[in-house]
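Right, one structure below, let's go through it.
For this view, one protein chain was removed and the others were kept in their places.
Labels A and B are assigned to the chains in the order they are written; within every chain, residues are numbered from 1.
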Amino acid sequence: MALYALIRAMPSNYVKQMTSGKPGVTDQLIEQLEKNYGLDSSIPEGYVKWAGNVIKGDFGTSFVYKQPVFKVINDKMWASFWLSFIALILELLIAIPLGIISATKQYSKTDYAITTFAFLGISLPSFFFAALLQKFFAMDLRIFPLQGMVTAREDYEGFRLLLDIGWHYCLPIIVFVVLGVGSLMRYTRTNMLEVLNSDFIRTARAKGLSEHKVIYKHAFRNTLIPIVTMVGGSLPGLFSGAIITEGIFAIDGLGYTALQALKFGDIPFLMGFNMFLAVLTLIGTLISDVLYAVVDPRVRLS
Amino acid sequence: MSVQNQTTVKPITPGQLILKRFLRNKLAIAGFAIIVGILLFVTVGLAVTPYGEYEIFYSEEINDKDVEITDPNQSVTGDNVEIYKKAKPNSRHLLGTDKDGRDVLTRLLHGGKVSLFIAFACILVELAIGVTLGGIAGYYGGWVDGLIMRLVDVINCIPSLPVMLIMSSIMIANQFPQKYKIYALIGIMSLLGWVGIARIVRGQILSLREQEFMVATEAVGLSTPRRIFKHLIPNVMPQLIVMATLGVGSVILTESALSYLGFGVPFPYASWGNMVNTVNDPIIMKNNLNMWVPPGVMILLTVMAFNFLGDGLRDAFDPKMKR
Partner (left out) sequence: MGDKNSIKSKGKMEQRKNIALMKSLDKAKNRKKIPKSEYVTEMKNKDNILEIDNLATYFFTDSGVVKAVNGVSFDIPRGKTVAVVGESGCGKSITSMSIMRLIQGPSGQIVDGQIRYNSEEGPINLVNVPISKMQELRGNKISMIFQEPMTSLNPVFTVGDQIDEAIQLHNPKLTAKQIKTRSIEMLELVGIARPEGIYDAYPHELSGGMRQRVMIGMALSCEPELIIADEPTTALDVTIQAQILELLREIKDKVNASILLITHDLGVVAEMADYVVVMYAGRIIEKGTAIDIYKNPQHPYTIGLLNSKPAVGKVVDKLYSIPGQVPNPINMPSHCYFKDRCEKSFEPCGAIYFKLRIFANTFR
């Protein structure tokens, strides 16, 4: 509700924007349009009306896209999802092994190198890195396209379309991966260190297991537990997209759409989007809890 | 080889122990050095630079080439005189000029001042609110705790980026004076950010409160404020310091993202973020690296340095560290 109030407070509401450039629009017309868009009622009233609609399953029509909000979200979210999903897989493949190595070789040169790289990733401003990539890879080397999801003016179908999208996705994925690997790797490292100090690892060594087995069988399995639950919990969030990066690469995903909506004051969309985010978070928590029970035998109810 | 017997009987204080552990961490030292370096760079640079933050330079076209007007007596308007835009780095402007004719290096320095100032101020405010509310919640428990935690939950639910964008655009539309925008920015970011600190403080206090040394202080008869300040807070300090340090980095990133999008520090003031904003023009991206790369690099270095420092501090404070 707070969100609704804020947006309504935004002075440049949609109608005014739309009509600002047009000459000859009478005040009466503005009033008429405002009525149509439901902006004439006071703030609390508007919210109640919206909530009432939501319960009925009607999220309203987006101002900008002139389609039901539900449909808009549904259309755009897949683009964001695939982007984030592929990036996540790559991040995991890179971060977990690095984290384990970093923990087992604590304070060695390897550890320092990996840690530095991780911090680099965390500290990069996404827009800056994206711009750098665009400059070097897209402009200078011309390996990847600059922006967009598909190459304009070419109408690919089927598999070629898939390849084309994939090619366009490369740079944004690189941005996501570099930024995300760092924290995942540190997380793995911290957990691994904690596990390596526990008693059962001592027992495993006392049984005569090789160090390799101790790390990769006993310690690893325990370290996985918090990682799996965290990753599982973040799965739903993959649908929501990243506002800035999508904007730079002009990927038509949910994040980009949300940014446009904000700029234009598209209230139904924003409200729907917010609900969407909340639902995603809830699902994420649920998944995380379920996974925890699957992976950690201590948590299962008998 | 035999082990040397220690002839000194001096015990080591925990403070010294922490310092020793910290100094062993080369990355942390590097981070600290970088921060000191940047601070020096900004302060000394600002004192030394002859140029203003948004001073515009003019050039005259002589023989079809832009040459900067250096003679202050020459008139600013003339046939061939125009704004000295997008100059490449040269001896007078070490980083060239931007698209409106301003000296990039000077703006970099001012940007540093602004970004760092915002970050520090923000963290300080967050600490103030967070420690107070978290402390009260943890110490008194009960309905006070419940109330504060509800507040924390609500603020957590607010998506930060959209809200900041909205507030920003409201301010722009209402023609909020530019100068105060920075303070407003600090205010909003802190109001959203104190929750993390409050949670940690509350958690720590809840666990410490029941420990025996607190009962001991009560048994000795210390007054409540004294107990809070002299006994509880020093135990929370290490985590706070770590959070604050890492937080600075995060605030810098957020502020620069906002400024980049146009919702943060407004023109003509400089901020590292809004300097990178120029990269949106493809021509600039391609040709005028001097305009957008330095501020980006500065952001990266600064945040990285704070992260190294914070991480090193965290390791140093941890009593279970193996080496």
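By definition in this document, a residue touches a chain if its C-beta (ideal position, glycine included) is under 8 Å from a C-beta of that chain, and two chains touch if they have at least 3 such contacts.
Since this is a predicted model, take the numbers as computed values, not measurements.
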Touch assignment to the omitted chain, from A:L90, A:L209 or A:M230, lands on A:L209
Contact with the hidden chain, among A:K71, A:K105 or A:R221, goes to A:R221
Among A:W78, A:F136 or A:F200, contact with the omitted chain is made only by A:F200
On subunit A, the omitted chain is touched by residues 198-200, 202-211, 218, 221-222, 225, 296-298, 302
Per the touch rule stated above, subunit B touches the missing chain via residues 1, 3-12, 17, 20-21, 322-323
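By our rule, only the chains that are shown with their structure count from here on.
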Whole-angstrom distance, CA centroid of subunit A to CA centroid of subunit B, is 24
So, in the complex, the side of subunit A touching subunit B is made of residues 2-3, 6-7, 9-12, 106-107, 112, 115-116, 119-120, 122-128, 131-132, 134-135, 139, 146, 197, 243-244, 258, 262, 270, 274, 277-278
Per the touch rule above, subunit B residues touching subunit A in the complex are 26-27, 154, 157-159, 161-163, 165-167, 169-170, 173-174, 249, 253, 256-257, 260-261, 273, 276, 279, 282, 285-286, 289, 292-293, 296, 299-300, 303-304, 307-308, 311, 320, 322-323
